[in-house]
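Yeah, one chain of the complex is gone here, protein chain that is, but the others are all in their spots.
Chain nomenclature is as follows: A and B, assigned in order of appearance, with residue numbering initiated at 1 for each chain independently.
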Amino acid sequence: MAESGQQVACAMQTFERLHPTEFQRRFLAQNTRHDGREFMQFRPVQVVKGAISTAQGSATVRVGNTTVVCGIKAEVCEPDVKRPTEGYLATNVELSPMCSAQFRAGAPSEEAQVASEHVHRLAGQMFDLTSLCIESGRAVWSLAADIVCIKHDGGILDAAVVALVAALEDLRLPKAELDLGTGMVSADRTMATHVGVGKRLFPATFALVDDAYVVADADDSEERMATASLLVVHDDRGRLVNVWKRGGGMLSSETIARCVQRARERMTEIAQTL
Amino acid sequence: MASNVFDRRRINGPQRSVEPLYTAKAAEPFANGRLDGRALDQVRPIFIKTGPLDAQSPSASAPSGSAYYEQGKIRVSCAIYGPRQGRQSNARMGSFDCDFKYAPFSCSWRLSHIKSSDEKEIALMLEHAIGPAIRLEAYPKASIDAFVTVIESDGKAATIAAAINCISAALADAGIELYDSVAACSMSMYGTQWVSDCSQAEENASTCSLLVSRMPSVDEITYLLQHGKTTPEMTTQAIQACSNDCTRVYAVICRYLQATLE
């Protein structure tokens, strides 16, 4: 019996390798997914804050198998003349060749650029840049938040946003003072304080797989078959912050409403882990 | 101190930003023994896990083997892809290539996204250190690629050694044919005393550092790097001491790899 079970598993692996699309379809047609989840079921989230001592703030986030690490480095600079009290927050998503064979070394891929851009836009909505002011018009903090993907298995935007929120919550900036004579900023590491995120953001991604099935939190193999994806972001008071639909596949307004509803439920799942 | 290179494919910060002057003095290394209270010849505790990045189901984009390695504060992650179709279709032997990247937040200073010549050289060092262990003649026309990301570093020589150990474990996880696992260890000289596995603060205070990687059961030194000046006797002594450390690290790696098979 055990042997035939093994044979079935082996045949299944071969089938998946040779006909990945057909393999997925068989599951979807029977109202289930290849990893046993229901259509609207998300993968579990795990958050570890502040593991990296070389960064001023950091967090490691796992969504299913997808793993990202976000580290924030703080430096000081002169503010923009037009916004004398605002600091800088530059967020970049790094999809290295280590996390998946689909990425090449060197310049960021298109997917990485899109992710960086979108995360940056969301960061602007949640983080108050004036909290980075040291001396108006003279010196502000400049934060570089780098989100490095360790393992890519779909849902990279969800993981990146959660990691950024967690890393910003973990961020501790040393007490800084501007020396007006020399124009240099001195900082005291022993007097570090939390900056705090303005409002937490809770992302949820949905995918239209094979132009027929709407699934929550698609993994890599499902994302490959997706014709459309929908990112829904709520803030901590349950207000809708961002809805972003990509891809050519059609989503009815009822489907979108259902996804928004489901995303709100996802909020509590993420909030618990944070 | 980072001069920000403007790259329109990334989100850029301000044109120029600098680290503030930190007022708190860092503790003086070796003023009163080692900063973390270790013995001079003690290597930081090691943690290894193979297969954290491996696929649960067969997938073309997942690596064939992977490993996560910690040594004190150093955290390194590595993925092996291959053996896959190589570039040279008539090669008698397989090729082995490494790619090494520090995460931008992994060092005490901020790093650029663009690969520095330092990272390129470390990638070469890793190839030279690991290459002798792989049975490349068993993989004609194929290429084996190792991608290493440093999540946190603490001491340059120790980080390179950690990367070598990490690749070594990942290659075993990928089922690549090896002569032996490679184990690496580093040492720095402070005064006339060699100190094992130095942290960044300790390394900054030292005048000379040595990195050795070896295959203990074949008894072959696969890589040797000395940076800084010593007497030949001190060098010989350090190579010997480092080799002994390598054997200890090797025992940890092997014990772990054996445990994964049971």
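We adopt the following convention: contacts are C-beta pairs under 8 Å (C-beta built on N, C-alpha and C of every residue); 3 or more make two chains touch, one makes a residue touch a chain.
Keep in mind that, in the parts below, contacts and distances are computed from a predicted model.
**Student:** One chain is missing here; what is its name in UniProt, given the choices "tRNA (guanine-N(7)-)-methyltransferase", "Magnesium transporter protein 1", "Signal peptidase complex subunit 2" or "Ribosomal RNA-processing protein 42"?
**Tutor:** This omitted chain is identified in its UniProt record as "Ribosomal RNA-processing protein 42".
**Student:** Among the chains included here, which ones are touched by the excluded chain in the whole complex?
**Tutor:** So, spelled out: the chain left out of view touches B.
**Student:** For the full complex, which residue in B:T50, B:S186, B:S199 or B:T222 touches the chain that was left out?
**Tutor:** The single option touching the absent chain is B:T222.
**Student:** Determine which one of B:L35, B:A205, B:I239 or B:C254 touches the chain that has been left out.
**Tutor:** Selected residue, touching the omitted chain: B:I239.
**Student:** List the chain B residues touching the unshown chain?
**Tutor:** Counting only chain B, the missing chain is touched by 1, 18-19, 21, 96, 117-118, 120-121, 124, 127-128, 131-132, 136, 207-208, 210, 214-215, 218-232, 235-236, 239, 243.
Keep in mind that, in the parts below, only the chains that are shown with their structure count from here on.
**Student:** Distance between chain A and chain B based on Cα centroids, please, to the nearest Å.
**Tutor:** Distance between chain centres: 28 Å.
**Student:** Under the touch definition given earlier, write down the residues of chain A that touch chain B in their complex.
**Tutor:** Interface residues on the chain A side: 13, 16-17, 34-35, 52-55, 58, 65, 67, 69, 71-73, 75-78, 80, 88, 90-92, 94, 96-102, 105-108, 113, 116-117, 120, 142-144, 146, 148, 150-152, 174, 176, 184-190, 220-221.
**Student:** What residues on chain B touch chain A, complex-wise?
**Tutor:** 2, 9-14, 16-24, 52-53, 56-63, 73, 75, 77-79, 81, 99, 101, 103-108, 110, 113, 115, 145, 147-149, 151-154
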